[in-house]
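Got a structure for you, questions after.
Every protein chain of the complex appears in place save one, which is left out.
Labels run A, B and C following the written order; every chain starts at residue 1.
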Amino acid sequence: MSQEKPHISSYRSHVFVLAALIVLTGISVAVTTLELGRLDTLVAMLIAGAKAGIVLVWFMHLKFDNKLYTIFTVLVIVVFLLVLYVTFFDYSYR
Amino acid sequence: MEKNAEHTHVHRDDEGDKLGMWLFIFTELLLFGMLFLVYAVYRYRNPVAFQLGGEELDVFLGTLNTVLLLVSSATVAMSISAIQKGLKKHALVFLGITLLIAVVFLVNKYFEWGAKIEYGFYPGGEALLELGHGTILFFGLYYVMTGIHALHILIGIGLFIYVFQQIRADKIHSTDYIWLENTGLYWHLVDLIWIFLFPLFYLIH
Amino acid sequence: MISGASTFVEGVNDAFLFIMGVSFFFLIGITVTIIIFLVRYNSKKNPKPTQVKDSVGLEITWTIIPLILVMGMFYYGYVGWIPMKRPPDEGLVVTANARMWSFSFRYENGRVSDKLYVPKDTAVIINLNALDVLHSFYIPAFRIKEDMVPGLANNRTWFEATKTGTYNIFCAEYCGLQHSYMISEVVVMEPEEFWEWYEDPDAMVEEIPDDADPVVLGRQIVERQGCVACHSLDGTTVVGPTFKGRFGETITVITDGEEREVVYDEEYVRRSIYDPDYDITVGFRAGQMLSYEGEISEQEIEFIVEFLKSLNE
Partner (left out) sequence: MSESTKSNHESFLEYKGKYRGILGWILSTDHKRIGLLYLYTMLVFFSVAAILGLLMKIQLIAPGHTIMGPATYNAMFTMHGIIMIFIIVVPGLPAVFGNFFLPLMIGAKDVAFPKLNLASWWIYVIGILIVLTSQFMGDGPPDTGWTFYAPYSFQTPANIVPALVGAFVLGFSSILTGINFVVTIHRLRAPGMKWLKMPLFPWTLYATAWIQILATPVIGITLLLTVMERTLGVGIFDPALGGDPILYQHLFWIYSHPAVYIMILPGMGVISEILPVFSRKRIYGYKAIVLSSLAIAFVGYFVWGHHMFTSGMSGRALFAFSFLTFLVAIPSAIKVFNWVATMYKGSLIFQTPFFWAVSFVFVFMIGGFSGLTLGSLATNVHLHDTHFVVAHFHFIVFGGTGFSFLAALHYWFPKMFGRMFDASWANMGWLIFFAGFLALYLPMFYLGIMGMPRRYYDYLPEFHGANILSSLGAILMIGGALIIIVNLVRSSRYGEKTNDKNPWGGKTLEWQADTPPTLENWEDIPEVTEKPYEYK
């Protein structure tokens, strides 16, 4: 193996990350009772996005691994979002 | 990491294996991505029905499953840390917990689905067909999306069992743990998907 | 291009000619260049190649020029198309119904016809209505084509014909077995002539002379409504059961999932036409044939029955 020493995350850091995720879940559930109307979806998606980011960066190790993975992941997400966006060129104006 | 019987060169490339796993994860992301696209389109076209549909689902069960998956994600990650440090016992325990949670998740799903199906709320079911188009779509998507997600959980369980065996047999250890790492990545993906499924189906009104 | 007979023709032809012009220019230009190279630099004549340096300027040039040209193509295409998307507020409104494998046209005053009759120089707005699967309403001479999508709101197209005459209407979206026979015609008439046809009360309710042969009438209906696309008259099976030699027989059908025997009589024919999925003839599928309620009257069914009887001989 030519790669440098792998980064080892401590148990504690995992627990912290998990706690953050659970708190965000709690917020997300709580927010729905607030009757935000149309903002509802936006907030829920933002929170989910934040959670997904946390999972990607810490659990999936993007922070410590080869930067290539981060670039690819961002690129893939961008492609997906663009596809979604372009599709809505149709549905928003039908 | 596995060498080829026909080939003289022994070539192990953990980084390559991980890259392969990431690429596979990308295909999965787009696969689910397209389901999200379908969902987005139909939600946009049937806002009321989707809202009402969402209210039919059990937020408590959904939240429980979310938390369960998050915990299991953390335990796989910890199991990787453990193996990296050479703590075989810890790794096995964490992995065991993950496995257990995965099974519990499926059991919850079983009860959740079961209750709906009993009322005839399944694709092609009488009770569902009597409702409006938007509701049919909502539940169609609900079954398809959580169903495909559950399929991934099943595959994950299979992988966990395999990896568990391998750790026990010392095939996976502190200098060769790419199988565990890739399984972990896969499991995080399953979690990632659920992070979006949960608010989309259970929360937003 | 083919003859044109609507106000869209010019825009479409312009775009077409522009694109073709540019394309032929490059196609011929590049092909000739290649041929010159083949002759000049073939290894016999030119045994030693000369290496040339990449020229960034040249590469930028041949990126920019095509870019400008394709933007031109885009522009012409856009300009030629924009009027198609903008139907005027006023105009003759016709609903085109498509089902496997025939068109029928319903006018606002209730008149129904299997050919599209329209006045010259008048905007005609066609509401497109697909009853089963996708079809596509295509009139080459008018340069219009629009898919007919079941359940799609605001599914319509429009045109203004500029020449009298008869032109083809094709179904351009694949829709199953007889897709290639889903053809009709549009007849463009002088406005006076058209309005006469339109308002002619006699023509509205098709007049049935007392002495008309019901068998002949029945045959006409069956052909006009497109039943023969699925039901043969000669005993072969197409999509549905044949019409030949069936009337009066006792046949096996499936009703609510149960097999039972029924007599193929007038009542059965009526039910088959108005509610085809009630009895499913064994060996065939539900959902293929759609109800003709509202399209075929009780009286017409009587004629159809007479016609069916005549097929027994």
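Quick note on the criterion: a contact is a pair of C-beta atoms (placed from the backbone, for glycine too) under 8 Å apart; a residue touches a chain by one contact, two chains touch by 3 or more.
Note that the coordinates shown come from a computational prediction; the quantities given were computed from them, not determined experimentally.
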| item | value |
| --- | --- |
| Chains shown that the absent chain touches, full complex | A, B, C |
| Omitted-chain contact residue, chosen from C:A5, C:M84, C:C230 or C:V253 | C:M84 |
| For subunit B, residues in touch with the removed chain | 2, 4-9, 11, 13, 15-16, 19-20, 23-24, 26-28, 30-32, 34-35, 37-38, 41-42, 45-46, 123-124, 132-134, 136-137, 140-141, 143-144, 148 |
| Absent-chain interface as seen on subunit A, which is shown | 68, 76, 79, 82-83, 86-87, 89-94 |
| Touch residues of subunit C, complete complex, unshown partner | 1-2, 8, 11-12, 15-16, 19-20, 23, 26-27, 30-31, 33-34, 37-38, 41-43, 46-52, 54, 58-59, 62-63, 66-67, 70-71, 73-74, 76-81, 84-85, 132-134, 136, 138, 140-141, 143-147, 149-152, 155, 168, 170-181, 183, 285, 287-288 |
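Throughout what follows, only the chains that are shown with their structure count from here on.
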| item | value |
| --- | --- |
| Category of the chain touch graph - line, ring, star, complete, other | other |
| Centre distance in Å when subunit B and subunit C are each reduced to the mean of their C-alpha atoms | 46 |
| Distance between chain centroids, defined by C-alpha means - subunit A, subunit B (Å) | 15 |
| Sites on subunit A at which at least two other chains make contact | none |
| Multi-chain contact sites of subunit B, meaning residues that touch two or more partners | none |
| List of subunit B residues in touch with subunit A within their complex | 12, 14-15, 18-19, 22, 26, 29-30, 33, 36-37, 40-41, 44-45, 59, 63, 66-67, 70-71, 73-74, 76-78, 81, 84-85, 184-185, 188, 191-192, 195-196, 198-200, 203-205 |
| Footprint of subunit B on subunit A - complex, ascending | 1, 3, 6, 8-11, 14-15, 17-18, 21-22, 25, 28-29, 32, 35, 40-41, 44-45, 47-48, 51-52, 55-56, 58-60, 65-66, 68-69, 72-73, 76-77, 79-80, 83-84, 87-88, 91-92 |
